[in-house]
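Before I ask anything, here is the structure I am working with.
The complex is shown incomplete by one protein chain, all other protein chains being positioned as in the whole.
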Amino acid sequence: MKLSEVVEKLSLDVKTVDDGLQKEVTGVYVSDLLSDVMANAKDGNIWITLQTHMNIVAVAGLKNLAGIIIVNNRQPEKEINEKAESEKITIMTTSLPAFEVAGELYKMLT
Amino acid sequence: MTLKELEVILQAEVIVGSDNQDFNIESACSADMMSSVLYYHTPNSLLITSLTQQHVIRTAEIAGIKIIVFVLNKQPDQATIDLAKEKNIPILVTSYCMYTASGRLFEAGLPGCLNK
Partner (left out) sequence: MSLNTDKTIEGSFQLIGGDFSIAGESSAQLKKILTDLGVEEDIIRRASIATFEAEMNVIIYAAAGTLNYTITPEQIRIVIVDMGPGIKDIDQAMQEGFSTAPDWVREMGWGAGMGLPNIKKNSDEFKLDSVVGEGTTVEMAINLP
């Protein structure tokens, strides 16, 4: 499934301007701990978290993730979105909590 | 959802059980950041997390969380187990990751916690 389909089905708010929406999603990783994501997330995964600080962009880049969904209506600062764009990382937000986003994605992808 | 149903859906090991409570879990919260656990209204709720320290048990107690699930086979130490027993909060450990654990419970009909 392409990231664009995920965005549409979950009505996600896309914060970055890039062509990352065409990326193919390989799976989903849910965690707020950077060490956990670094150890366990896979190439092409969508990362679900409520973290909004700059490190999330670096981690997503290193792990070549499809994108980051920030939950609970948390809003990343403009600098985060800009850095994400320059690293070609797609940032999306939702008002849903992590459990529900994970649940909806699980239903869609499994 | 009862403790037994959770155990089956998550194929979980019960590390701290409960003899004297009938659980009826009505919602779930998947979080590693404790402040987000406190953000939600969580009557009869479950916490799914990968952190196993004692302050997770204390956060759950303050938030009113009834049962805690540790993912990725994260085993709590004895101090955490003892604290959970003292606070009457059952602990389950599943080898599923947070995504799969959340997904399986959501598919089984468990909603997320309410934004209060």
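In order of appearance the chains are A and B, and numbering begins at 1 in each one.
One rule holds in what follows: a contact is a pair of C-beta atoms (placed from the backbone, for glycine too) under 8 Å apart; a residue touches a chain by one contact, two chains touch by 3 or more.
Because the structure is predicted, anything quoted here is derived from the model rather than measured.
When you scan A:Val6, A:Leu50, A:Ala84 or A:Ala102 for touch with the missing chain, the hit is A:Leu50.
Only one residue in the set B:Leu38, B:Ile81 or B:Ala108 touches the chain that does not appear here, and it is B:Leu38. Annotation for chain B: contacts to the undisplayed chain at residues 32-36, 38-39, 49, 51, 53-56, 58-59, 61-64, 79. Seen from chain A, the chain kept out of the figure touches residues 32-35, 50-53, 55, 74-75.
Simple rule for what comes next: only the chains that are shown with their structure count from here on.
With centres taken as mean Cα positions, chain B sits 24 Å from chain A. Residues 27-33, 36, 40, 48, 50-51, 72, 95-100, 102-107, 110 of chain A are the ones touching chain B in the complex. In the complex of the two chains, the chain B residues touching chain A come out as 28-33, 36, 39-40, 48, 50-51, 72, 97-100, 102-107, 111-113, 115.
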